[in-house]
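As you look at this complex, bear in mind that one protein chain is not there, while each of the others sits in place.
Labels run A, B, C and D following the written order; every chain starts at residue 1.
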Amino acid sequence: MELAFYLSGLAAVLATLGVIANPNPVHGVLYLVVSLLAVALVFFTLGAPFAGALEIIVYAGAIMVLFVFVVMMLNLGQAAAEQERLWLQPRTWIGPSLLAAVLLLTLISLLWRDDIQRVIEGGELTAKGAGTLLYGPWLLLVELGALLLLAALVTASHVGRTVPVAAPKPAARDMPTGDADQPQPPQQPARGESSSPAGKEVL
Amino acid sequence: MILVWLIVIPFAGGLFCWQAERLGDRATRLIALATMLCELLIALWLWGQLDFQLPALDGSDTQWALEYRLPWIERFGIDIHLALDGLSLVLIALTGFLGALAVLCSWNEIVRRIGFFHLNLLWILGGVVGVFLAIDLFLFFFFWELMLVPMYFLIALWGHSGSQGSTRIGAATKFFIYTQASGLLMLVAILGLVFAHHANTGDYSFSYAVLKETPLSPTMAFTLMLGFFIAFAVKLPVIPLHGWLPNAHAQAPTAGSVDLAGILLKTAAYGMMRFALPLFPEASQTFAPIAMGLGLLGIFYGAVLACGQQDVKRFIAYTSIAHMGFVLIGIYAGTELALQGVIVLMVAHAFSASGLFILSGQIYERLHTRNISEMGGLWGRLGSLPGFWLFFIAASLGIPATANFIGEFMVLFGTFPIAPWVVAGASVGLVLAAVYSLMLMQRVLYGPTQDDTPLRGLDTREFSMLLSIVVLLLLLGLYPQPLLDTTSAAMGEIHRLFDTPSQLLPEAR
Amino acid sequence: MNGVPMEHGLVLAATLFALGLCGLMFRRNMIFVLMSLEIMLNAAGLAFIVAGTGWQQPQGQVMFLLVITLAAAEASVGLALLIQLYHRFKTLNIDVASRMRG
Amino acid sequence: MQMPTLAFAYLPLILVAATAITVMLGIAWRRDHRVTVAVTVLGLALALVAQVAAWQVIPLTTPLLAFDGLAMLGGVLILASTLACAVLAHAYFETFQGAREEFYLLLLCAAAGGLALAASRHLASLFLGLELLSMPLYGMLAYAFHERRSLESGIKYLILSAAASAFLLFGMALLYAQTGELELSALMVSLTDGGAGAWGLAGAGMMLVGLGFKLSVVPFHLWTPDVYEGGPGPAATFLATASKVAVFAVLLRLVLTAPAFQGEWLNTVLWVLALASMLVGNLLALTQSNLKRLLGYSSVAHFGYMLLVLVVADGLAAEAGGVYLITYVLATLAAFGVVILVSSATDGEDAGGLHYYRGLFWRRPFLTAVMTVAMLSLAGIPATVGFIGKFYLIALGVEAERWWLVAGIIAGSAIGLYYYLRVIVTLFLAEPGMHRRDASPDWAVRAGGLVVLGAAVLVIALGLYPAPMIALANAAGGIIAP
Partner (left out) sequence: MMEPLTTFLTTLSTAQATAALLPLTFLLPLAGTLILAFSRGTLSYRLSALVGVGSVGLAAVATLLLALGFAADAAPQTVTLWTWIAVGDFTPRISLALDGLSLTMLGVITGVGFLIHLFAAWYMRGEAGITRFYTYMNLFVFSMILLVLGDNLLLLFLGWEGVGLCSYLLISYYYQHSANGWAGFKAFIITRIGDVFLAIGMFLLFSRLGTLNITEILELAPKAWQAGDTTVELAAFLLLGGALGKSAQLPLHTWLADAMAGPTPVSALIHAATMVTAGVYLIARMHGIFELAPLALYTTGLIGALTLLMAGFAALAQTDIKRVLAYSTMSQIGYMFLALGVGAYDTAIFHLMTHAFFKALLFLSAGAVIVSCHHEQDMRNLGGLWRKLPLAYMGFVVGGAALAALPLVSAGFYSKDEILWQALAADQQGLLIAGLIGALLTSLYTLRLIIGTFHGTAKSANARHAEAGRGFAHGLPLVVLAVLSTFLGAWITPPLSGVLPAGPGDGVTAGHGAVELIAAAVALSGMALAVWLFGLKRGWLRLADHGMGAGLWQLWHHAWGFDMLYDWTLVRPYRGLVALLKSDVVEGVFRLLAKLVRLVHLGLSRTQTGKLRGYAVTMVVGATLILLSLALVI
């Protein structure tokens, strides 16, 4: 089991590396799915099969599909991947990576310091325990979670409208006599920013 | 209750003025004037009514001629605790008088938004009166900071822009930041004292009388005393902390300059005498040489810098610094003579500096410049204004028979036994005072005229305003005794605390 | 069997977390940024599972459940914003959203 | 546990959630802005009443929530500011052409999250409350997404906030790994030479990153001005008031009750963060000419001051924190309220630029008075409630002899004055021919105007007679459930 843990852990790390270093969004999403599956495997090896199942179903299944769907919807294509490649210059990533490395090393050194000596022996943790807890003393969290999802739903549905709700009408009470308030010209005209959002169709 | 009225009247009058703007300018000004005269009359009535010769017994409560107390924030033992003794009465009367003058001298100068202008003007004075009456430290601090806001508006909105590109808003902001930041230091010191008291007794109290008895370690006392001192030193101002003053004075409208020089600076001296010395007598004793040194520095620095100024009001502002040097020396000499001299000097400086500022305002109204190099030879062109100018110059250089002389010399006489060398140095300052005063005279009034057209002379309002100051200065110069009698008990008490602190606090050792 | 020491699990989580951070910091494409966020949240979830299994308590798994809820909610909102961004600017480069500064 | 009593304690939360559901159903049935606002306001008002009434039953604890003074005070502030936001939003969205009703739904959800967060005594409820507070905010900030600034602020807040959440979660996981406990009061770690407790401390540090982000503590503050500037007025207001109150309340509870947060190291970290926030926040605002950004920087500074409460975490601390929160919320509500009244969702970008406000006094004197009072209060000038807050903090610093932080407060205040005064004086200057925007002439008799005026009146009234506020904070600070 330990071996499986380390192997799947390694897989997860490598797949994640693939996500963050990959120029192509579709590939990136797929790498992420792999990474999530590997993490699910880790869960299994640690003795949390319920969590592993959830990871596969909800994470790798539902959420990642959402990503894939959006990527497909936007239909980014090869040009986007080229653009990504351009952006992935070493001078872009080397600094942040070093920073993250420092953080990671610090964390690891801290993790290594403690002498808690606790070993995960892979005893099964069943869904029952989780359920009892969640629908027992932690019931409130379910309610709050529901509200959270409600809020996310409403937000997504409101923000996700692709037809703008209203063109900003000329400011009625605004009395401009100079130009400080005029809209700035688009910053990247080459990329075709729409200065007037009316009537744009996606896809 | 009358003490509360003293504070409320200016604030209420200010609100009335604000709303009276729709009744017309004249009504607004009259209301403001009536408010200040009412304040002055109450003060004078109290002066006649009360007995200020109370025996200053040790630690007894009979120190005050009038007292008012109302719980305010009981959580910290904060009261609305007002009290009046000779010192505060004199300064309140001064406030009333200069307030009326300020209203009068802005009669023609301020034409925009006079309602709001008078609101600010009266609120400053209300805050100042509060400072002079509060003996709860929290309340004192409250008023101390409160008066800054209207002053800020006064300078920022109705001020003049300076000659060297400094703006009125900049000056106002500088003024505000200096005083506010130093005020917070005082707040820290107050709280330090309160918590020291709390640690001793388990009670919170901000009362002056209670905190006065707090035993403190010498280091602690010195540190806390410094907190108070710095706050007051900024306002006085004492030399390294004087940066706000020239700008604020120069950029303020005349009424603002009158209030600043006449009253606001006095709040600092008042604070030192009322709080810094009695609360920390031993620390103040220790600090006295430094304070006197700073006072001496102020005398010289102010005098030298005044000579280099081109702007009349800046010029006068620096002379104020020099004069306040004498005040500082007198306060920290701590002898009764010196302290009484400080009172006279404060009143005298209030009058003479106000007079000079009013005159500069009047010259500005006629010439539309405050630049000295554009003046000269004005003597023959301004009717009787130069005569007044001459008088106030003479007063500011301390010609005997003016109150300034009495003040300065009482301070010097009182300080000499304590610190002869300081007095010797300060006396040299008298020569420098002559240098800058006469230089002002020379450059403004003397010399070839630049233009022969006569300018408008003084009208009745201006003339009577100035004449009243002149008369008061002379009266005080020749017969200061009523003033001295009023404050003698209060000053005696301070002197006693300052001089014999160890008797008072045997348990502190 | 010996089992996996807890710190190994935590180190794995930390590594994933750091990689997510990495992505967050240097990717410009908002899709990748959102994915990096998912990685970070997932790493946190992993850490909870490690802790939960280490202590043999169900709390870890429940926390993981809550994390997943969050991740889902965030992904949906994030993607909605992403669509809006693309809609407005025809790009997924989040650097276009840098008009406000100073 | 007596159920009715507990229900009483839960009642505000239940009422808010129920109102949210009602609003959702209302949207599904028929959209009507007025009715939605009315329902929202009614629900929030009831919740507020219930919250005040719940004061009778405290302290109560459940495994997840603690109904104690801190939760009550936080709840009152959250509900009051949410109420204010709802009313102001009504004015703001009045002429908005798109869907307006969702905003109130989101607002209610966020308020519920805030209530839960302020009362949470468990990492799980802390986490979920925080997320419930933040998630609707993404939507609220990006609500006017046709305006690019709004969209930008939504995106920025979403991504950074999610990253902060990840930090928070990871930190929680480490704490959990160390202690095997999730209740705050059971989070024991010891710090010995051998490094025992390192996981927990690292966890505490990472949680601090997450929570510090929400409080916009330096160096996690950079988002603040951008998000404040871009977000629609009411959303920014909620972010600046209710959201911060809730987070601060929970952080205070963490520091007061969780042993893991009481070590020397964390204290030092807090201390440094506090000092940095005070100075950096004020320094950044120095020449800011956008009022909303300026308020953002100002909030950075104010929470820097407030961290002093966490550093001391003893004696007067809880009371001082309560007082300062009240003062901060009142002044911020008044300031943002004026901005909202002058802006409108239909006018494109909000009226942030200071030049819009030039000479406002001569056109809308009372509105200007409100803004002036708010600025003076934020600057901590006497006769406003801000002074009482500052007084408390300095008192706290002096009592605990935290001289560096006291010095920081003084320096920060001095720097801060510069920009507050700049705003104030702008209101009074008159220059014809400038851009200007005005609130509608009858603003004062409308609901939004009343809120703003009410806040200003409270700022003055409590500044002059702070005893009730102090009593409230004192009572709240006196009852902290473990």
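Convention: contacts are C-beta pairs under 8 Å (C-beta built on N, C-alpha and C of every residue); 3 or more make two chains touch, one makes a residue touch a chain.
Worth saying up front: this structure is predicted, and the values here are computed from it rather than measured.
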Report summary line: Missing chain -> touching shown chains A, B, C, D
Report summary line: Sole touch to the unshown chain from D:Ile155, D:Leu215, D:Ala235 or D:Leu275: residue D:Ile155
Report task. For the chain that's not shown, point to the residue among D:Ala47, D:Leu151, D:Leu184 or D:Ala202 touching it. Result -> D:Ala202
Report task. From the listed residues B:Gly24, B:Pro218 or B:Pro240, report the one that touches the chain absent from this view. Result -> B:Pro240
Query raised in the report: Pick from D:Val39, D:Leu60 or D:Val280: which residue touches the chain that isn't shown?
Result: D:Val280
**Report entry** Absent chain, residues of chain D that touch it
**Finding:** 155-156, 159-160, 163-164, 167, 191, 193, 195, 198, 201-202, 205-206, 208-209, 212-213, 218-220, 222-223, 225-226, 265, 268-269, 280, 283-284, 286-287, 415
Report summary line: chain A residues touching the chain left out here are 95-96, 99-100, 102-103, 106-107, 109-110, 113
Query raised in the report: Which parts of chain B are in contact with the chain that was left out?
Result: 239-240, 242-243, 246, 301, 304-305, 307-309, 336-337, 340, 377, 379-380, 383-384, 387, 390, 394, 399-401, 405-406, 409-410, 412-414, 416-417, 420, 423-424, 427-428, 430-431, 434-435, 438-439, 441-442, 445-449, 478-481, 484, 488
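Convention: only the chains that are shown with their structure count from here on.
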Report summary line: Whole-Å distance, C-alpha centre of chain C to that of chain D, is 26
Requested in this report: Find the geometric centre of each of chain B and chain C from their Cα atoms only, then give the gap between the two centres in Å, rounded to an integer.
Outcome: 64
Report task. Pull out every residue in chain D that's touching 2 or more other chains. Result -> 124, 128, 131, 135, 138-139, 142, 145, 154, 177, 199
Query - Per-residue overlap in chain A, given as positions that touch at least 2 other chains - result: 107, 111, 114, 116, 138, 141, 145, 148, 151-152, 155, 157, 159, 197
Query raised in the report: Within the complex, which stretch of chain D touches chain C?
Result: 123-124, 127-128, 131, 135, 138-139, 142, 145, 148-149, 151-156, 158-159, 162-163, 165-166, 169-170, 172-174, 176-177, 180, 182, 199, 225-226, 229-230, 288, 290, 293
Query raised in the report: Where on chain C does chain A make contact in their complex?
Result: 1-12, 14-23, 25-29, 31-32, 34-36, 38-39, 42, 45-46, 49-50, 52-62, 64-66, 68-77, 79-84, 86-93, 96, 99
**Report entry** Touching residues on chain A, where the partner in the complex is chain C
**Finding:** 1-2, 5-6, 9, 12-13, 16-17, 19-20, 25, 28-29, 32, 35-36, 39, 42-43, 45-48, 50-51, 54-55, 58-59, 62-63, 66-67, 70-71, 73-74, 76, 80, 83-84, 87-88, 92-93, 95-97, 99-101, 103-104, 107-108, 111-112, 114, 116-123, 125, 127, 129-130, 132-134, 138, 141, 145, 148-149, 151-153, 155-157, 159-160, 162, 184, 187-188, 191-194, 197, 200, 202
